[in-house]
Each structure stands twice: as C-alpha cells, then as structure tokens.
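Only a single protein chain was left out; the remaining protein chains are all shown in position.
Think of it as A, B and C in the order they're written, each chain with its own count starting at 1.
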Amino acid sequence: MLEISGLVSGYGRISILHGIDLRVEKGELVALVGVNGAGKTTLMKTIAGLIRPTAGRIAFEGSEIAGEGAERAVAAGIALVPEGRMVFPRMTVWENLMLGGVHPRARPYREATLERIFDLFPRLAERRDQKAATMSGGEQQMLVIGRGLMAQPKLLILDEPSLGLSPLLVQETYGALRKLNADGLTILLAEQNVKLSLAVSNRGYVIENGKIVLTGASSDLARDPATRKAYLGRL
Amino acid sequence: MSAEVLLQATVQGLQMGAIYALIALSMTLIFSVGGLLNFAHGDFMALAMYGALALYQSFALDAYAAAPLLFFGFFLLGFLMFRRLVQPVLAAGVLAGAQLTLGLVFVQENFLLMVFGGDYLSVPTVLSNKNLVIPPLTMPWPLLVGSLLAVVLAAILYVVLMRTDFGRQVRAITQNSDAAALMGIRIDRVQAIAFGIGIGLLGLTGAIIVAQFTLTPAMGLDFTLIALIVMVIGGLGSFAGSMIAGAIIGVSESLGSLLYGGTVGAMIPYAILVLVLLFRPHGLMGEH
Amino acid sequence: MHDSRLLSSTTLPWIAFLAVALAPLAMSSSWTNMAILTLLFVHLCIAWNLVGGIAGQFCIGHSLFLAAGAYTSTLLSIHLGITPWIGMFAGAALAALIGVFIAWLSFRYELPPLSFALVTIALAMLGYLAISSIDFLGASRGLTLPVRGTPAMYQFRSDTTYYVVILIQVIIALALSMWLYHTKIGLYLRAVRDNERAAHAIGVPVLKYKMLAMAISAALTAFGGTFYAQYLQYVEPHTFAGINIVIQIILLTVVGGTGTVWGPVVGPMLLVPAGEWLRHSLGGSLPGVHLLVFGVLLVVVIRFAPDGLIGAFGRARQAWRFRRGATEVVTR
Partner (left out) sequence: MSRLSRLAAVGALALMTGVMSVAPSFAKDVKIGVLMPRTGRYAETGLSVVRGIEMVVNNTNAAGGIKSLGGGKINLVIADNGSDPTKTSLEARRLMSEEKVSFILGPYSTPEAQAFMPVADRYQVGGVGLQTTVIPTTPYFSTISISAEGFGKAYADAVKWLISKGAKINTVAITYANNDYGQVVSKTAAAALAAQGVKVLESIAVEPSVKDMTPIVLRVKSLAPDAVISVVYFQDGVLLHKARFNLGYTSPIWLGGSAGFSDDKLWGTLGKEVAEKTLTSSFGLAFYSADGKLPGLKDALQKGTAAYPDKVLDQSFMFGVQAARFLVQALENAGTDDPVKVNAAFRGLKFKAGDPAIVLPIIPGDVHYAEDGTLAGTSAIFVQWKDGAKHTVYPEAVASAKPIIEGVK
C-alpha cells in the first residue's frame, strides 16, 4: 500500500533522513521504533506531506505523492495523528472532529464516522461541547486519533501516541488501535516505547540517525539482541 | 448640561461607535488570517470611498447601490493581493506582514493623491442630509444605516466563523496551522478567501459610510488607529467584543468632547487602550 | 584564515560606510544637506533597531524620545540659556527614563508583542496631543530657537560642521550597536527576541536587559532629536512628536534588515537619497507620484526580501559560496 524508497528529507539544507526504504502492506500494523531524534517525526511528516523531501519516492497505492503537500496526502487516504496532541485548543471536541472530516473525500460520511468514534471513545461523546484545551492529556490524545479517523483514512499514521500518557491510558489507546486494525485499517505507528509497539504490531522497523538499521517481524525484533542492546533501558 | 443634550451626544456616540465597530470587524477577520496586523486597513477603506466617488461621477451610481459592486471588487483585490503579496511575506513572520502593510499605506495614500488630487471631496447619496427625528433626538440616516449594518454584519460574521465549515477552517488555521494542514485544509486558499472577504467588507463599509465623511487621500491612518483600538479593546478575534468596544469608544469620545472639549475627546480612545491593555491584555471579550 | 574573515566581516563594511559617508565632503553643499538628512535617519534607525530589531520589541513610541531630545534641549536653551551640548544629555536622560518606564510597563503587565506595539502607538499619540496643547511647549506652533550663531550654542555657520557632528554621532551609535550586538548583552537580547519564556527560563534577567535596550535606544534617539532641532533651529509637534517619522524609521530599517548591525545603516543610505532623487525627478509631474513609486519600491523589497537587503545579501553570498564549494568538489 505504502512504498518508500531512498527517501532523503529534512529541514532547509540539513538532511535528517538519509535514504529510507519502508513498506506497509494493506491491513498491516507496522511499528517504526527509534530513540528521540532518530528521524521518526521527520519521516511521518514527510509521508503526510508537511515536509518536501529532497530525494526519493513515496508511492501510495501505486501513485507518487512525495512533495505533493498535505492536502494531496489526505486526498489519497493518509491521515497523520501528530505527536504532541495538536488539538485546536479553542474549539470544542465536536468542532475538532468535524474539522477532521472537512476534506471533500470525507465530508459525506462525517455523521456516520462521528458515531463510530463516539463508540470507540465514549469519553469524547461525554465531552462533546467542551473546549479541547480544557481536557486532560489522555482525552486530547483520543481526540486527535478520533480526528484522524474522521478523514476516512486508508492508512493511519500515529506519531508517539503514548507520549506522556499514564500506563492505563496507554493501554486504552493501544486497545483502540488494535481494534481499528482488526476492523481492517492499515496503521503505521512511530514509537519510542519499543516493547509496547512491537507487542501490538505485525512488523517493525528500527530507525537510527535517519537510516533504517533493522527490519523484520515484530516478534523477531523484540527478541533481537541488537534491539535489546540498543533499547535495553526500555525493555 | 441638560439631559437632552447628554442623551443626544450619547446616541450620536453610539452611532459613531457602531461605525468604528464596522471598520474593526473586517480588521478582526483579517487578523484571524495568520495574525496579520493591517496598518493599511483605513487606506483600503479610503480606496473604497474614492471608488464610490468614481462610480458616482462616472455612472451616477449611488454609493449604496455601489456597495455590492465594491464588495466583490475588493474581494478580488484582497484575494489576489493575499496570494501574490501578503502570503509570501507573512511566511517570514507576523512582524514582516505588519511592516508590509506600513509600506502599503504609502502606496495607497499616494495613489489616491495622484489620481484624485489633494482636495477634500464628498459623495452625495440618497441618504445624505436626511435625518430621523424622534424628539428630542435627531439621528442622521447614513449613521443609522451604518450602525444597523454593523450589527447585521457582526452577526453574519459570527455565524459564518462559528457555525460553518469555512469558519471552522479559518479558526483552525489561526489556532494551529500545521494541524489544519493535516486535515487536508488548503491553507493558502482558505486564508486568501478570508483575507478577500475582509478586504471586500472594507469595500462595502467604505461605500456605506461615505455619506458621513469628507474624502482626503491621507484619511486612512486615522481610521486604522481607531479600528485597531476598537479591535484590541474588544479582544482580538471577538466580534461581539468589537461591537461593545466600538460603543464604548464612540460614546466616551462623544461625551468627552461634549464635556471637556475636543482635545480631551481625541485623547480618550488612546487612554482607554493603554488601560485596557495593561489590565486586560486580551481585551474585554478576548480568549486567552 | 580566521583573522581575514574577521577583517572582511567587520572592517570592510566600516570602510565602505565611511567611504560613502565622507563622499559628500568632496561634493557641493546640497549634497551636504542631503547627507545630513541621510545620516540623521541612519542614526535614528540604528537607535530604533536596538529595541525594534535586536530585542524584537515592535516599538512605535520612539517619537516620544525624539521629542524629549528636541524639546528638552530647546527649552533649556531658550529659558535658561543652557547650551544644547549640555541640554542633549538632559534630553537623553529624560528619554531613557520614559523608555525604561515603557519597558517596565510592558514587562510588569506581560504585554504580548502586538499589544506592546499598540501601547506604544497609544502613548505616542497621547504625547503628540499633549505637546500640541501645552503652551509652555509652544503648543502646535512650536518653538523657535534664538539665533546665537556660536558653536558653543550648537549653532554653526557652515552646514559641513552640522554634517561632521551627525557623522560623529552615527559612528558612536554604530560602534555602540555593534558592541551591544556582539557581547553577552546582544546575545541575551536576541534570546529574548527569539523566545522570551525560554530566555527567562535559562536565567536571562529579561526585565533588566529589556530596560537596558530601551534606555540606550531612547537616549540615542533623543540625541538625534537634539541634533535635528538644532539643525532646523525650531521644534514643532508634527515633525518631532508625530508618528509619521517613526513609521519612516521603521520602514527604512526594515528595508535594510531589522535585527542586523548594518541593516539600519544600509536602508536609509539607499532610500533617503533615492526618495529625494525621485522627488526631484518625478515630483513636479503629478502630486504623489514620486511617493507612490517610493512606496512600491518599499513593498517590492519587503516582498522579495522580508529580512531586508542585508539578509538578501547574506543569502546571495551564501548561495554563491555553496555553489563554488560544490564545483570545487566536482572538479576535485
């Protein structure tokens, strides 16, 4: 579904990604793990069209989307749930969700999708008319995921969804992701939390200094001594 | 001072205040586009007023009839201007944007001076010199129409921004433009349309209030300052706040002039601005 | 290697500046007057840039400082016979006091940048309205300085002397601004500009440095005000306390490049003579046409170089080096 090859990208003249190759097949849940600063966020943003790559290809369902901008990525069916819970702070939960489905591709299904999201995250339904800024971190994370789903994505990309959440909320969030994947949604997940993300995913990539250093089935990666060594503290 | 005179001055101040609010409304809308502080605001309105004059002189078109034309004309002007000029500069920062509009003040003032000359001009309209008299009050019709329009436009803008997808997109861009991009919102287009509507509203405003003022090429800056004051006191981005702030400024200016003379009247808006900014930095109705 | 780079980045601009600044001495006297006006704006732009550029505070209240310098020295000269050479320091002290107060006010009430700009506009307008109404300050008609005609009273027979005075002022201001920019203070100020909260968090005494920048900027502006008043030998609210001159100062600095050492020098040195040239060559044809062209020029520069000519120059040079570097790699 998603095929990345030789991707070079970064900010201005400074390259952060030095030739990334990565694939995600339809229906997979793929994890991208790496330490802070390894280039995960840059890769996510480049896929979502926020950053224009300097070289390489990003093919989604066979068509090239590299450097075409965020609007093109959304139109193709990619939704990025950014890190840092980028909600629209002075808007209500409902307004945030509506914005998620504002793209013409998603607009006709908004009401139906909204029902599904409220089923998935009942707490969002309770807080429907509350301003996003006044909600807790966990609730904001749910909101951002919900907003991403409103775009009717074929591929949902999540950047550090567990960052700064209590273990209980992390469990809840990951539960929801697993459920979504089971329902047929393709997911690409970038995480520092190696243990957790490898536990839920089918396959995994390890990124270091802007390069993919290891790849394989998640269960293999979790047992791999190299991964264990690199992320000892986290295992 | 008799109660009658005080009442008349208060009503007059309220109407002037509504006009100020009307000018501040479009400034608020423009501000919501990437935080642009438009120092050329009053000059765009002056341009519209001269536009009304030109339409009257060439086609004997009444300013009120010209208002929709000017709205569309200025919408296009604003849309194109945003695309070609404002947006690239705004990308370099909000201050660069403000500085650009300072440059536009120069351009517009002198364009008007070149085309229309420096004389004071006036545009007669169907409502010129017509008063609504409800003893003991006298209310000039141009002011009344302007005030009513201010209220109506504020309501429409409120609904558009708060209750429509377009409005939500504009607000989303203001609050977090990266996240807005991720929603598939075409930021430049939404911003250009919003900016166009803001400038278009100025075209409309200029035509509606032209009967009340005398035209001179350098008139813009005074209106910019008053609009800035009203917008800031009301709270950036708050249409209801602009209406209230307009009323406060209009009435205090009017009563100040009545009771203490014109110089004090002219100083009052600035004094209120300083006090409000110090004690309520986000304005009367602004959100934090 | 290191030394030669230092030479090229600091000494060369100085040499270029002095060469251009001294050129009018060799020309006719109308050039001297143009040079005086230009250097006056260079001085005022350098002063504004300390606050508006380096410290990133969009201050529109500099007319207050200009007025403080112009009026204080003039009043002392008229009423007490005190020479403006001394009066200029009184004016600078008063301006610095006002500046420190504004800086304190904005810090105390945590004004966001935009609100700061508006508060300073409002204070400037209040100052203008007050000065135009107070009889002691000459009200709207202004004050005329008595003709005393002696250098001791800051009055010279030759325009060249005025020119030398403002040139020395500019050199002092420029040296001061350079020193500020390259020392710890400048570093702190730029940190405040880029992120005030972060600067505060890492222990930069934000208030102290804001007040310092404002005080220096205000005092320098006041010195400019004294010079301007003595050169014209009269003061009047529209010229000395109106916000028009501040808008001019800001635009000239912006075109040169705000927040840089040489931006406020380059902007006025190019645009003041250009403006005069336009006025002479186009002014007679249609009223306003020369200012229209001037305005379009400003807008075009801001459009294509929002960081000013200095920024654009820097980028061009970098691109050139980059390209040259790339070719070197290829040939090797």
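Assorted remarks:
The rule is simple: a residue touches a chain if its C-beta (ideal position, glycine included) is under 8 Å from a C-beta of that chain, and two chains touch if they have at least 3 such contacts.
Note that the coordinates shown come from a computational prediction; the quantities given were computed from them, not determined experimentally.
One chain is not displayed; in the complete assembly it touches the shown chains B, C.
The chain that is not drawn here is touched, among residues B:167, B:234 or B:265, by B:265. Although one chain is not drawn, the whole complex shows that of B:121, B:160, B:240 or B:278 it is B:121 that touches it.
Note that of C:75, C:88, C:145 or C:192, the residue touching the chain absent from this view is C:145.
Considering the complete assembly, chain B touches the hidden chain via residues 1-2, 5, 8-9, 12-13, 16, 113, 117-122, 124, 128-129, 131, 138, 140, 213-214, 216, 218, 222, 226, 253-259, 261-263, 265-266. Residues touching the missing chain, restricted to chain C, are 28-30, 33-34, 37, 129, 132-133, 139-142, 144-145, 147, 149, 157, 159, 228, 231-234, 236, 238-239, 279-280, 283-284, 287-288, 290-291 (touch as defined at the top).
The rule we apply is simple: only the chains that are shown with their structure count from here on.
Averaged Cα coordinates give chain A a centre that lies 43 Å from the centre of chain B. Computed from the mean C-alpha positions, the centre of chain B lies at a distance of 31 Å from the centre of chain C.
In this assembly, the C-alpha centroid of chain A lies 50 Å from the C-alpha centroid of chain C. Contact with two or more other chains is made by no residue of chain B.
Touching chain B in their complex are the following residues of chain A: 48-50, 70-71, 73-75, 79-80, 82, 86-91, 95, 98-100, 102-103, 105-107, 147, 151. Residue ranges on chain B touching chain C, taken from their complex, read 35, 37, 85, 88-89, 91-96, 98-100, 102-114, 117-118, 217, 225, 228-229, 232, 236, 263, 266-267, 270-271, 273-274, 277-279, 281. Those residues of chain C whose C-beta lies close enough to touch chain B in the complex are 56, 58, 105, 109-115, 117-119, 121-123, 125-126, 129-130, 133, 247, 250-251, 254, 258, 286-289, 291-292, 294-296, 298-299, 302-303, 306-307.
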